[in-house]
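My questions will all concern the structure given below.
With one protein chain withheld, the remaining protein chains of the complex are depicted in position.
Per-chain residue numbering starts at 1, and chain names A and B are given in the order in which the chains are listed.
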Amino acid sequence: MHPIIQFGDYAGTAVFALSGGLAAAQKRLDIAGFVLLAFVTAVGGGTMRDLLLDRGEVFWVREPLYVILGVAPGVLVYFAADRVRSRERAIIWADAVGLAVFAVIGTGIAMQQQVSSLTAVLMGVLTASGGGVLRDVVRNEVPLLLKRELYAVAALAGSAVMVGSTRAADAAPGVAVAGGLLVAFGVRAAGIIWRLHLPAFQPRSD
Amino acid sequence: MHPIIQFGDYAGTAVFALSGGLAAAQKRLDIAGFVLLAFVTAVGGGTMRDLLLDRGEVFWVREPLYVILGVAPGVLVYFAADRVRSRERAIIWADAVGLAVFAVIGTGIAMQQQVSSLTAVLMGVLTASGGGVLRDVVRNEVPLLLKRELYAVAALAGSAVMVGSTRAADAAPGVAVAGGLLVAFGVRAAGIIWRLHLPAFQPRSD
Partner (left out) sequence: MHPIIQFGDYAGTAVFALSGGLAAAQKRLDIAGFVLLAFVTAVGGGTMRDLLLDRGEVFWVREPLYVILGVAPGVLVYFAADRVRSRERAIIWADAVGLAVFAVIGTGIAMQQQVSSLTAVLMGVLTASGGGVLRDVVRNEVPLLLKRELYAVAALAGSAVMVGSTRAADAAPGVAVAGGLLVAFGVRAAGIIWRLHLPAFQPRSD
């Protein structure tokens, strides 16, 4: 993995864990709850990807650093939730970086296994947004991403650009990854800046 | 796989995805939510079966058709929920076909791995009803099948007939499959027609 991607992966893991901790604070859980939600949010997407693609032990089993990065922010939020929350803006942007990196990593891993383009894109979306879905399932909320943000869509766009540029346009791996990162981050950034939301389904009232 | 079973499998996937889309409409999710719930409902049961039986990559990773059949109906419901809902009766019956086919496929896959009869039946039930449980877990509802219909029970009956006729009565595979299909569909049909429900647990009030 390129050092920049690797760094983004670690950073994304930690930021996703922060968001899990903040979700635990909303529910006033105990510290075990903070740790569980932080870890599930941080590694849930990549874990499902590894299971579905039959990649052997999931990625964090041999890499304790991911476990630490996935757990420690939960403890941090438990003891300093106010301070963490006062940086909410920074967390949202760091989360957008994590989203883009996770999408690109998930897509890249799937492409290495020579799956179809559709599946590769799906694995990018799953890696980027699966942890957030699991977080909300565990804490008994309707998954946020299902109701609000341009989130899974950003991962979808970035993953599709990466797969498309590689397979249709024969782009070099570095170019495809950079393109995927930029598009995923850009769509998410547009959603944050202009407060774009996917429209909720409206039943016809007649 | 016999062409009829294969067709039923595809049809069942699409119908289960429709039911996932309708479940998303009840919650007024956005289109990402429709797609997620459709896909989870359509492939969730078979996915858990493949993971538990260690069958390598799960079945849809190499078969984009399942992904399309699991996703497209969610998009369809988002844009035409009223039209889909007006065919509710047809959907319920198509769902019953899917239930029977999924139960038979799950049981058959497990039997190929020479597991015990108990596990084979369990895998039939899981394949047929696991997606619906996941759907309700993700959208934050108590799983419907736990409270109402003769659903898991129909899968159980069909799977048991298939395993029993093969292992106890030495039935030919085609006969066992046909028997399992008929029984699963028959139990479900009886439940639909006569509105049979499993009794809910009643705590003694004394």
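The rule is simple: contacts are C-beta pairs under 8 Å (C-beta built on N, C-alpha and C of every residue); 3 or more make two chains touch, one makes a residue touch a chain.
Remember, predicted model here, so these are calculated numbers, not experimental data.
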Of the residues listed, A:1, A:32, A:172 or A:196, which one is in contact with the missing chain? A:32
Tell me which of A:81, A:144 or A:192 is the one touching the absent chain. A:81
Of A:42, A:76, A:103 or A:138, which residue touches the hidden chain? A:138
Pick out the residues on chain B that sit against the missing chain. 51-54, 113, 115-116, 118-119, 122, 133, 136-137, 140-143, 145-148, 151-153, 197-204
Touching the unshown chain, chain A contributes residues 24-25, 27-34, 36-37, 47, 51, 56-58, 60-62, 64, 67-68, 78, 81-82, 137-140
